[in-house]
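Just one protein chain is left out here, and the rest sit where they should.
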């Protein structure tokens, strides 16, 4: 018999057919959503990815997608080199009454971010920012340990975040620098776990890689955050960890600590006359956060399809993380602790 | 533009809309295959699962599915209480020239299994048995360590296999007993890793659970296997591990050992004034082997769609595992080591 | 001022200045005991070890030591090649009213062991056997978990016991074979942890090393023990683990499991682009059980100096372990499960 039960799921438009666009396409499939259209300025790429994921329509023009009446919600995954377009795409989508998921960064400048937030508020659409780590089982479990009082009141927090290797110099030049490109995820994680805002920021850094130094960026840094409630957070970043992606958190509370180790593809240990060893951790964010991306898309679908569900990572969350990155930049430039309010008042 | 690239993937029919049927439906989706029809004697269940997974057609009559010309390959996932039908369903499917994936057990009796193998051989279709653990990243990595000579020639092998709790007594009564129902996976794992056949079997067991004892079965056992090449394997089973599913392997070779620990949903450690603890391992096979099921389906699709690809778990593999289970039963009944050839010659 | 508080501790005589004799000398020092005399047929060795450990007197003749009135208790640590003298030395010491600590084995033959036990009973002296593993912090903690009902009633027990490499063939020839030389420690551990006696034994083994095969011994074995209370124990031995000494235990109970990993000299992990690795476990028994030897000596001193303290590892414990080794030998020779009572009745 024919199956007459196929109900109409949320209808999504995907902007960007690059690496992260494909990750979200796959995640949306696993989450059971339908992608109606994909847009990418490179039409052949759009067509190929459409074929790969069974997406019915493709276009070179994102505006066509934003204006399509069939589409309920859009994912903005434009490639990094065009992130200056994220803001205008969000505004365009908002004006067409689409709910919006946007990969970080919304923008590198605070006033643009403020404009974007105002546009989505005015349009009454939902805006969710792609801080995917909030959906990782390790960090969700750590948040739960805090919320369920398994470790008592928090006093200190460490976030270790290291990439397996640096991106290209051309990427780095347009990235906004380490703090806005990479640490921004850690700033969000710190706020997510502590549940309060930061008062003061101090950053210490160096450039181990001469190519990165040459373009005026850093690749090795520790950033200290003093939260308003007294919690001290230290984030440490490196662009290059030879053993692969390293994403760990450790929280010390009055009644104990909670910490996570990295994820590995297997739990196998090989013992020989030389060592007791295991394989490297999952190599980079695509491997490490594959399941987190699915959970993130499930959350976005829930936000778009259920009344009264608040956005788990809002535009305001994006702005706060950016503020911390700007404060870290200022701290580094002036070699002094910087109050976040110094920057907040400027905006 | 309309997407004109959607090529026709392998067209699959799914027999059985129960727990494992749904697992495979999900895995096939993730593996990118199309399920054209689902069959289950309970029509409403078939219809509901069809709706859930976007399967176009459903039927109460598996024969309708076997005879459908659109379908290239079938998955036989009939519920356990009807496994006496697995064999006739395979034969029916083979006569209709479908490739077949069959959940274990093909049958509890050796002569029936032989008949099934002959039928698929005669029809020239491929038969793959659902020993899903061969596709788990841990066991694949252990096999790789052996094959790549990381630990030298194998001398000993331990397989730990414990369920989080016993199934219902009614299930146990029709299961064929611990060795044919549960240990059969471990027998297959032993053969997979050692790459040789077993010469002799000795089993020691007890029934901790009085309900299981009452129906004449055991729940706690150690089975020793002496392989023809001298390797000693010990399998240990329990129907009840309070902490959850426990699936580990350890191999000792001339140059070292390789072993795996269980998989956990997270890598979080909570330290308090009482203990340093982590959450329990993934609770049971659905959680533990979710990714292995996807890899298994990918392998089956490859087998069906690529010329010359041999079946990774053949009917003969199913028969050998059953032989070991029968030898273990005989060893337990007569309290003596049993040569596998004693049983091989009977069949 | 002069220190007038130095009280007279237990006065000990040490028989044997070889490797294990020196271990006990060091342990006794750390335990705060005084060794008054050392005996070894190689006088120069005795003199050298006496110098090393500040032992006041030495002799080539153990009988001189046994008859010395100053001495309260003796340690019999004669080298392995002369273990046929352990029994007569114990009897001589008992007749001289010394308490006795004897390294395993007391003897390879059951009737000799019975004679020794009778002699110490008749003399009213205490006899303690050197099953040092009972004093290891890991195994003590596992025993505690069982005794304090952390894991409920025991159902299964695994003992892994592997040496880093085989002893010389000449040692093996006079060792009594794998089960009486090496597994005997594991037999004792099984009885210690289960707290019951064994009903039946089955052994499966092979000789990986041709030199060991040539002298009729085995080097790789699994021994199954069925305890009277139903518990199933499997012991697995290898003479050669490339990564070093491997001494682990895992117990499955109704409410959970308790298991231990090996001990390492450090907790350091090195991560490179090849692996995440740590150094090998402590290489052999001298390193692994250094602290256990001290705790063992402390227990012996307590036994000798405190009224009413029962011997933690008695002559009867030594006899039972030997019985299990003899049963394993018989099982291997006849390839059948052997009731321990078959051997008990012979003695």
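We just call them A, B and C in the order they show up, numbering each chain from 1.
Please note the rule applied: contacts are C-beta pairs under 8 Å (C-beta built on N, C-alpha and C of every residue); 3 or more make two chains touch, one makes a residue touch a chain.
Because the structure is a prediction, the values reported are computed rather than measured.
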Among C:263, C:283 or C:344, which one is in touch with the chain left out? C:263
Which candidate, C:58, C:131 or C:202, sits in contact with the chain we can't see? C:58
Tell me which of A:243, A:285 or A:300 is the one touching the absent chain. A:243
Can you tell me which of C:23, C:45, C:62 or C:145 touches the chain that was removed from the display? C:145
Absent-chain contact - pick from B:11, B:56, B:280 or B:316: B:280
Residues in chain A touching the chain absent from view: 151-152, 155-156, 158, 162, 202, 204-206, 208, 220-222, 224, 226, 230, 232, 234, 236, 238, 240-243, 246, 252, 254-257, 335-337
I need the residue numbers on chain B that touch the omitted chain, in ascending order. 241-244, 271-281
In the full complex, which bits of chain C touch the chain not displayed? Write them out. 1-3, 5-7, 29-30, 47-48, 50-51, 54-59, 137-138, 140-142, 145, 150-151, 255-263, 265-273, 279
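Throughout what follows, only the chains that are shown with their structure count from here on.
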More than half overlap in residue numbers between the two sides of the chain A-chain B interface, or less? Answer same or different. same
Suppose chain centres are the mean of their C-alpha atoms. Which chain sits farthest from chain C? A
Approximately how many whole Å separate the CA-defined centres of chain B and chain C? 43
Please report how many Å separate the Cα centroid of chain A from that of chain B, as a whole number. 39
Which residues of chain B are in contact with two or more other chains? 151, 255-257
